[in-house]
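Note that one protein chain of the assembly has been removed; the remaining protein chains are unaltered in position.
Take a look at chain A:
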Amino acid sequence: MYLSRQLRLLPKASIGRSITTSSTHYTTTTGTPATPAVEHIEIPNRIERSPTDILKALASTVGRDHTAPHYKYHDDPFLIPMSNMAKRTYAMSKEAGRKAAKWIKEEHRELFLHQEAQPAIEKFAPSMVYTEESEVDESSLGQLIELGELKDAVLVYNLLEQKGMTVSPELKQSLLELVCFHNNQDPLPEEYIEERWFLQNNQRRERHGKTWKDGDLAEKLYAEIEPKTPQTYAALIRGMAKYLQCERAYALLQEAGEKQIQLDTNTYNSIIQIISFLKDNAEQRWQLCTELLQQMSQQKLRPNLGTLNAILQCISTFGNFKLARSSALKVLPEFKQLGVSPSLGSYYYLLIIFCRERGPVSHVIVDILNEIAGREFTVEHPKDTYFFATAMDVCRNHLNDKALAKKVNELLHTGNNYDLVGDSFKESIYYRNYLALLCQTESIEDFMLTYDLLVPNIYIPEPGIMEEVLRTIEINAAVEHVPRIWSDMVVFDHTHRESLLLYVLRIMVDNRPNAETPSQAQLPEQCAKVALDMYNKIEESVRRIKKVSFTGQMLGDILTLLVRGDNYEKANEVFSHIDKNQHRIPGTPAESALQEYVEASIKEKSPSQALAALQYAVDNNMESSVIAKRIHDGFTLNETHLAKLKSLVGESFLEK
């Protein structure tokens, strides 16, 4: 007996010890004293660890590798997604695999009834199926409510009702809360983490209208519970407020007040949140808000973070900018007195209260950042995840301030704050604003450093941001970055955007690389490759749905670049394309393009090509005398060519 106890205790103790000694991060007591003379050894108390603590500690040592794709994509190197669409598709298909497995497990439950593992893993067993015939009792209903299985809980409740079994009032209350919380709709199962990540704030869209199911199960349950307790009222009020049945929620609150029923803080919070739906203008809203707070104060209810955020949310809906500002500045000290410290959600509301598109410029974000810089946050309120995207938006669109943006970014990467970035949608808004701001304000070299860090594994620029990047490159005449950006654009699937293609071409044509500087020696060739690649891409795109069609200018630019890159053969091909399809292609190439092509023809000694270019110029009513002169001077023409030249530009030209 004794021996076995000892044995059993031993591994645990040694594990406890090894954790405390090996990682200083976890020691709370000081280590052994330095003086060896003292014999007294103080053994630190064992620290209770949760099963995931050690895993979390290990996970915190793994940083984000900017050069590697996200963990969820790296199973198959061949299938690493490189565009936003592909990222989403791959993540969702991985999730779909999980769903399919689950479906098989439920559909063929007989195959999964044996339990190999000791102890058995309940997660791997098919879940209980409740049908009309199931033997149920109160305890199973309790269990289901505990697990949050709404659909099964409702089914079991109905079964109990049919069989005439009584359900205790406590259980009924719990069920009412469950039904009110989810509005009698099954929520997205917890394990579908990717789906939630890519859900793209559906909730925000939902918030605009009432979704509460009137006269549904929740209200039936409410009617059944007699006598009404504060809990009953609170559950129904919160449910209605959550799903925006605002008028009735407020009416219930007033009814409870008349009946002297003492509600709690969170119920008041839910009503304060929907004040904007109850009253129309800022003054009335603020009045109702203060009234509700007075009521709470009379009922000796202590406000909490939820109250603070609810008030700020209400204030953020004020059209009256001055009133919003002044009331927000009254609320904050009040809650400081109460010892409620704001969460990131509160700061989010402050940002939207102070930094309005039509209001004056506010630098409130500076003060907020002074307040919270270097702090680590955990999620305390649902709106906490809105802070970072909004803060970056303010930095870019409201203040256009690079230094602030860097501070926000630093805060995001402090501790576990990255958890609060929200979902994929908010994350991409955040980086979109960040990159756009940096490319407007930073030098191209510094910007490219950030670009390399973020793209493509953390963020893939949307076409709009790509255009901003190209604009920066154009302004800085940094044509050496174009080949790299082009390859990114190919990978990100931006090549069907005509405006982007034109932009790339324009940058390369307008900034003729200086062949003497060694860093740019490769550029003409690279640019020619880009141009050729683009030409092929556009030709291919004819078969695709999103097709890009050539314009004369585009082809002219491609022609110029090919000529500059000494790819005369391909240039001929492109020119013959222009020449053959001149009635189909809108616009004509720039004259300079034709001139450069003629120059190249002279160099390559092919007069017929040059004459074709001249013919084209004449046919399309372009300035042809320069080209003609150039041909006449550059070649020693034979009779046929000379005759053609004459027929094109006339005798008069030669006499000059």
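Convention: a contact is a pair of C-beta atoms (placed from the backbone, for glycine too) under 8 Å apart; a residue touches a chain by one contact, two chains touch by 3 or more; residues count from 1.
The rule we apply is simple: contacts and distances are computed from a predicted model.
Per UniProt, the protein behind the absent chain is "Small ribosomal subunit protein mS31"; the candidates were "[RNA-polymerase]-subunit kinase", "Small ribosomal subunit protein mS31", "RNA-binding S4 domain-containing protein" or "Exoribonuclease phosphorolytic domain-containing protein". When the omitted chain is restored, the residue from A:Glu194, A:Glu219, A:Asp488 or A:Glu596 that touches it is A:Glu194. Contact with the chain that does not appear here is found for just one residue of A:Gln245, A:Asn409, A:Gln553 or A:Ser601, A:Gln553.
The residue touching the chain not shown here, chosen from A:Ser140, A:Asn183 or A:Gln231, is A:Gln231.
Interface note: of A:Leu301, A:Leu438, A:Val482 or A:Val598, the residue touching the hidden chain in the full complex is A:Leu301.
Touching the omitted chain from chain A are residues 1, 4, 8, 11-12, 15, 49, 51-56, 58-59, 62, 64, 70-72, 91, 119, 121-124, 145, 148, 173-174, 177-178, 180-182, 190-191, 193-194, 196-197, 230-231, 234-235, 238, 263-267, 290, 293-294, 296-297, 300-303, 329-334, 336-338, 350, 354, 357, 360-364, 366-368, 371, 378-382, 384-385, 396-398, 400, 419-420, 422, 440-441, 443, 445, 464, 467-468, 471, 474-476, 497, 499, 506-507, 510, 551-553, 586-588, 591-592, 619-623.
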